[in-house]
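Below is a structure I'd like to ask you about.
Here's a slice of the assembly, chains where they normally sit.
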Amino acid sequence: MSLPRTRKVPFGGDYNPEQWPEEVWKQDYRLFDTARIDTVTLGVFTWARTQPAPDVYDFSTLDRIVERAGVEGRQVCLATGTGAHPAWLARSSPEVTRVDFEGRRHRYGQRHNSCPSSPVFRRLSAELARRIAARYADHPAVVGWHVGNEYGGACYCELCAAGFRDWLRARYGTLAALNTAWYTTFWSHTFTDWEEIEPPSALTEHWRGPNHTAFQGITLDYLRFMSDAMLANFVDEKAAIRQASDLPVTTNLMGMYRPIDYHRWADHLDFVSWDNYPPDDRSPGWMALAHDLMRGLKAGQPFWLMEQTPSYTASRDVNPLKRPGVMRLWSWQAVAHGADAVLFFQMRASRGACEKYHGAVIGHAGRDDTRVFREVAALGAELDRLGGATLGARTPARVALLFDWDSWWALEISDGPSRLVRYQQVVHAYYRALWDAGVDVDVLPVTADLTGYDVVVAPALHLLKGDLPQRLEQVADRGGSVLTTFLSGRVDEDDQAFLMDVPGPLGALTGIRVDEWDAREPEVVNPVRLTVGDTELEVGSRLIFELVIPQGAEVVGRYAADFYAGTPAVTRNSFGAGHGWYVAAGLDQAGVNWVVRRVLERHDLLGPYADVPDLESTVRVAPDGTRLRFLLNHRAEPVEVDADRSGVDLLTGDRITDGLPVRLDAYGVRVIREERAAG
Amino acid sequence: MSLPRTRKVPFGGDYNPEQWPEEVWKQDYRLFDTARIDTVTLGVFTWARTQPAPDVYDFSTLDRIVERAGVEGRQVCLATGTGAHPAWLARSSPEVTRVDFEGRRHRYGQRHNSCPSSPVFRRLSAELARRIAARYADHPAVVGWHVGNEYGGACYCELCAAGFRDWLRARYGTLAALNTAWYTTFWSHTFTDWEEIEPPSALTEHWRGPNHTAFQGITLDYLRFMSDAMLANFVDEKAAIRQASDLPVTTNLMGMYRPIDYHRWADHLDFVSWDNYPPDDRSPGWMALAHDLMRGLKAGQPFWLMEQTPSYTASRDVNPLKRPGVMRLWSWQAVAHGADAVLFFQMRASRGACEKYHGAVIGHAGRDDTRVFREVAALGAELDRLGGATLGARTPARVALLFDWDSWWALEISDGPSRLVRYQQVVHAYYRALWDAGVDVDVLPVTADLTGYDVVVAPALHLLKGDLPQRLEQVADRGGSVLTTFLSGRVDEDDQAFLMDVPGPLGALTGIRVDEWDAREPEVVNPVRLTVGDTELEVGSRLIFELVIPQGAEVVGRYAADFYAGTPAVTRNSFGAGHGWYVAAGLDQAGVNWVVRRVLERHDLLGPYADVPDLESTVRVAPDGTRLRFLLNHRAEPVEVDADRSGVDLLTGDRITDGLPVRLDAYGVRVIREERAAG
């Protein structure tokens, strides 16, 4: 099962006509025509309307909404509507709302408020999904199903506690095994009855919030359990849909979202879709990483960009405006990284409640002459011009970056060495270096097949599980390069330290041992001198400084200060026909870039515009072998480069000639169909 | 009903002899004599003493206290004593304590702890007020009644939930109307039974505290309800007092205090009194604004300054000392803005508990030779000299500034565009500009009669209700100037966006439309170039930047940076015989000053000393037409200016001659009875 079948990249987004009188619907569709909007996501928050009481289902409004979309010739991504439960349900079944980390039972309100373990929620949400699928499965406008909405958060209620115990029984079999895994001899914590086990919270194992726990094992397992519990909610609804429909099913994910291990979810999704709300407007690499992570969930299968704002968000403290051209640029960036749909939240701005100031294609005044509407319409026209050129196209990456929720969790719930080391930041620094170098990257789970890659980057791979060490050794053995960093190889799947030298099972590959480590406040910088052949650079390092004793590895970088001045900060170990690299310190971005480029150079993987700052370059290869080169200028100034290959810019029809200049406007985009197929 | 009848400005304050043996009372009155203290507020915290058990009332202590005051010839502002309930009440009726925003039932303690919806609290507090009024109504010393103390805070208990539902039924009639007003279709929030509605709290609609809500409509209504619920407590007691006494009734307000909409309270107070504890000692404009707001509550009627510290507060992290002369200066500032009483908290410092380090007229050592005591006594002598000159005097303002609790709430609970825009700061910036210009200002509710004003300033008027837009248009139409700013005209009374261009119903008056808006972190400054005729200035703007498309308005200021450089930041629209001004950006104080002075110039309203920094100038006109000019030097250095009119300084007897120099000492004050009546 794959993506919905469409003839071009779907364009449109979340649409809530149930908030408006029907005369507004007509105005909306005329504006949709102008903007070439062909796809609407409907019904995300309609549970209270479709089921206004326990025993009453009323589809009259949704019927009219779907009918209108069909009459208007749009494609519909139809939601099951279970993203927020109705008020009557919270009143009749108070256990349907969540208990928070502080142990407080919430009452009705907000949105992410359904306990994933609640039997009544599970029954009613699946039943609603079943009815909606049965009712609309054969409607010709419907092309796919959207289950729930942005699954996330956590619950700590008694039902979840019981579910956790069941999950633990299934995982460990016996209490003895559980006690061993959780290392409960420490602090006299031995459990002698399953019922003694409580969800780890502010009232049990935690202090100073969700990352500070006395027992990492319990907390790590609860994170896994909670991700699984919500997956079960998704699976409930998907199974209910399958009773009536074979159309693709998705839910909108959120990129690098810590609470849910999307790698555990991926097999259950027919296709991936996600909502792109980057932390700020200076993060093209951050978004690229998230796109690649989403694409990697299903082994490179294209995904849908399910939400983005056309202009501003509303929920931040400060909600800056996307500058002119930026919405277009970011939309194309999504496509460049594998998106086969470009959708917005939201089509029409709501009048009230917390998202009334969130950007929308159609504002409160209903105009078609706002800057935002004009840019949306221009993009719609471009996507029309593009047609189906990208559909199903794959990214031909030879570099893999490993992303691992278990390591993320284990690293950030650890006491020591440093709370200031954040998994996403470390991963992003290495991804950013690859992005700067203009190389296509697959962001993959640690279980992925690595045989196709020349380079594997594994930053902060704190927790090692399964046969990954061996598979990484195989990469190096056959001539590839593996790069890992400080705080890798520390613990096993139970978060227990390996009883061997750090970096544990990665020691042979990296040819080092870490004798001890220093951690410092962010203002402490230890300069690192990097040298490979004639290439030299002095960079800074911060936060964490492991003290390395080479066991065969060559020293590439050395600390320049403190009592460990002169000792290794970066090493490269020959392993088989390849290399195992180790970065022992929190290098600054310049340092990470330098190391990563040394690795890429060996495999001749630097992109054609690696020396042009903020010019992003990616490739997608269509099913027929056509190579599409995306060039994205993230600067507010134009840039000109010499073309690397001849081709045609699909957005303008411009002919591009190998070796001749190609100009990109400020925030400009080129989608070049290259003439020669990729090697 | 107006203020208590006094022959001069009452001087004194909160006095708690119940904390002391009677021999101390005698010492106190001798010190009062020295300081010419003629008025004491008694009994604010005496509930536990007057009603030591459910069925026992014991007035013996209060009798002696009031008796002593009478014998000593002082005026008494007598409290009902319900500012804090007794311990036995919390134990016998646990529902009398509040449930906080986090959903936690408090137990006995602190002070603001009575649930306003508690029937037993309402019954017993009114009964106590009734008994006190009945007992002391005819005592000749008593001149007025003081109900409760500093009403504030909020409760989220089940009784308040029930009260809220009643309040909502009265407001909306039907659930359908409520669902429409709250926009509950959003996020599937439709209420199908009144009982489903919960107070909006950390356990329901909120996240990250009281300002972050999923549904602004619910939260806004709860703010209104809670203000009304406490008003009902006040009204309970006032009605009980009225059974025995016709003396004026007040409660001590707190200036710009967000939880209580004092405009909804004003009609129920016989006279306004308030407690002036400014945030720091660099805020003369802030205090002036608060005084004018308090005076505006009852259409310009003078008020009582019920509390101020003679020296320091205790509850702040850092409690700086009022420099020598500052207590006097601030006392006169209150009078300059309409105060007809100058009272302190507190007469004698308590020995224990949380206010033992709060400043007092009489310190722990009982001395009359402390600096503070000497300054208090000197002020007492001055007020004696002033006599009744100011009593009943009015401020002849031709400028109105609109202050609106609904807009305050709506702006600050809004998701988007920027949490950094704070209502008080915006209002203060415009008030401060008026204050700098030395113009008298009435700070008024949006329902006030605007026909008497030449200039109406309405900063951040986020929420528009009633016929205000039309009344503002009338001001301009007849030749006046109306000035409004960014984030005005956004929502209606239900916090729903107007389905029209921003600034909604203010569009015609301002002659613009706002197409979109940018919000930025505080370190981002966009320079704005201001030009009217030959007057030019470049200033900074911050936080919020609306993008304006003129619809007839003239451009007065333009952004100088970012992609919207050159577009309007300040506009002036001719409307009838007058103007509608719009400030689209968060101008710095220099920018606000510039704009405000351009407006005032047109109406020839700049004060006589507008160019002398920190020299405050106000006017009060006594009932007999006598004009009193107050000059207040907020600098620690002397200042000399040329007199604007001839007159006599009532504090010194100095003769002031038009055109000749007038000197003010550091922190100096002049109260000049001007010779000619005002035009």
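Going in written order, the chains are labelled A and B, and every chain counts its residues from 1.
Here, a residue touches a chain if its C-beta (ideal position, glycine included) is under 8 Å from a C-beta of that chain, and two chains touch if they have at least 3 such contacts.
Being a predicted model, the structure only gives us computed values, none of them experimental.
Visitor: With 2 identical chains placed here, what is the total number of copies in the full complex of this structure file?
Guide: Result for the total copy count in the complex: 3.
Heads up, the rule we're going with is that only the chains that are shown with their structure count from here on.
Visitor: Any idea what the CA-fit rotation angle from subunit A to subunit B is, to the nearest 5 degrees?
Guide: To bring subunit A onto subunit B, one rotates by 120 degrees.
Visitor: So, what's the distance in Å between the C-alpha centres of subunit B and subunit A?
Guide: That pair's centroid distance is 49 Å.
Visitor: Using the touch definition up top, name the residues of subunit A that touch subunit B in the complex.
Guide: Per the touch definition, subunit A meets subunit B at residues 16, 18-19, 45-49, 52-53, 81, 83-88, 90-91, 104-111, 311-321, 323-324, 349-358, 364-367, 370-372.
Visitor: Tell me, which parts of subunit B touch subunit A in their complex?
Guide: 102-103, 182-193, 195-196, 198, 200, 202-207, 213-217, 414-420, 491, 494-502, 513, 515-521, 543, 547, 563
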